[in-house]
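Note that one protein chain of the assembly has been removed; the remaining protein chains are unaltered in position.
Lettered A, B, C, D and E in written order, each chain numbered from 1.
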């Protein structure tokens, strides 16, 4: 299996609901350094997994939807805790939708699965991985 | 599959038995930077893989059993080489036992597998991963 | 010159005032990974720059004053932009005050200067350094 | 499953053929930081996955075949784009052949699979992983 | 003293002239991960060292002059070895000229010195630092 990974980041405010979160129930924030890993079993005719320039652009665009925002104000997340693992899944779903819509180009047709990792600090990170539809 | 990773470290002395180890047969030591990755297929009602504070505490407690010690003096390791890969398995088993004993809380009931990675330098590391019982 | 560095982190929300900040004028947040470097020209009788355990504890305590908070709500920062470079100076001053108060112990008497670096992402950081009074 | 990883690097020139590569169609170059991960289900009698000294030596020897070279001049790569993912597979195949030839020693007999990752920058990397024959 | 650092990278081919370079006399290449540190003794009215967005853009523009190129073909470098330390100075001079030309904006008027670091691998880097004219 081949894979390619591109890295970017976004910076958000949010708060959590539930005693398990302790002081993180207060409004605070995070820098999320994001790794997007794209996988396929064989390379295409150009010898690549994906057009890495397009992959970087699509990741940047999807992160821009949240960058410099308070996630508590996002209607789509109402009633949900925007934990690192939850946001990893959100980014996964958004990138998967862009791939399904053809936005990563012809190169992306052979992609089989993705892994999205969000690093919240030098000592903690979370990920979601799964097959593409 | 979702995963969450927490990082900590411990510092030990030890020596190895066997010609394959060359100069590492002498008493020496290592800093092990430890990554504990916990995995489950779905998030719980709070939107988390695990109570990350509890996971960090349990990891710290298990590493404390070895931190600032000479592993050659540990009766449990008599006759064994405490290589990086061997110690990754030891940490795996100890954390798995803590999960089985309920020490990671109700959040941990859905955990499916773990990966423990021990970084011994900027150019070498070892890991053990497997399912939880 | 000798130096010792300890690393920790804190997570905050804030917003900036001024057109130069663009989208960062909105409420957002950051993880700050903090490096505290302590310097002195000679080691003490124990062979150390400082009691590294105490240095780590004092840094952790000072970061706890801001961790999981919205800096826009801090009276001390009213009318100020809590940029990365500004916060580096804030941490510098707070640690310097703790040293002056003797909280780093007898070992700290020979300290000459500090450098505080705040990493806001994998591609941007800021620092403040200067002599101790 | 156990794994051990060793890291090294090599520095090459090359160019790509195809409009998808944009400015990378020009002759340029890269530093590839290489991670070689070797996996096996059980440790051997010495308590190791592999003789890590031998693994490091074999990796260094295989990278030396390309280090400080222009990949456009390598007959073996004629008509191929030496992308990061392509080169990950090349290193995989070369290391796998060395294992098959017994060059990693008796310790390597239990190896089941490899993963080779090439980091081309702090924001992009590619990998190939698969079973050993 | 305050400082702000931004990071980017560029990828080039080149060769060196002189027996001291050994195999690096052959045409090869490198990824240079670049850190640009900008320093000033006091913050401006906005609480910043520099407009970090502008600093990132100017760095990117200057690196674009060399990105995906063979430095052996650059007339400006004829008869010179484009070593990592030499290129650090080249980037320093180009960014300093942009600052002198006012391209970093009013915020940059208080800048006192720069440091440019080029990382050529995980085990080697070089830098040039000095005052601004």
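Just so it is clear, a contact is a pair of C-beta atoms (placed from the backbone, for glycine too) under 8 Å apart; a residue touches a chain by one contact, two chains touch by 3 or more.
Treat the numbers as computed from the prediction; the structure is a model and nothing was measured.
Q: Out of B:12, B:90 or B:127, which residue would touch the omitted chain in the full complex?
A: That would be B:12, which touches the missing chain.
Q: Considering the whole complex, not just the chains shown, which residues of chain E touch the missing one?
A: 18, 20-22, 80-86, 88-89, 122-130
Q: Even though one chain is hidden, which residues of chain B still touch it in the full complex?
A: Interface residues of chain B facing the absent chain: 7, 9, 11-14, 23-24, 26-31, 33, 67-70, 120-123.
Q: Touching residues of chain C against the unshown chain: what are they?
A: Contact residues on chain C toward the absent chain are 1-8, 43, 46-49, 51-53, 56, 105, 107.
Methods note: only the chains that are shown with their structure count from here on.
Q: As a test of understanding: of all chains, whose mean C-alpha position lies farthest from that of chain C?
A: Relative to chain C, the chain whose C-alpha centre sits farthest away is D.
Q: I'd like to know which pair from A-B, D-E or A-C copies the B-D interface, where a copy means over half of the contact pairs are the same by residue number.
A: Most of the B-D contacts reappear at A-B.
Q: Does the chain A and chain B pair touch with the same residues on each side or with different residues, judged by whether over half of the numbers are shared?
A: different
Q: Cα centroid separation between chain A and chain D, in whole Å?
A: Here chain A and chain D have centroids separated by 27 Å.
Q: Averaging only over C-alpha atoms, locate the centres of chain A and chain C and give their separation in whole Å.
A: Distance between chain centres: 30 Å.
Q: Which residues does chain A have that touch at least 2 chains other than itself?
A: Where chain A meets two or more other chains at a single residue, that happens at 7, 122-123.
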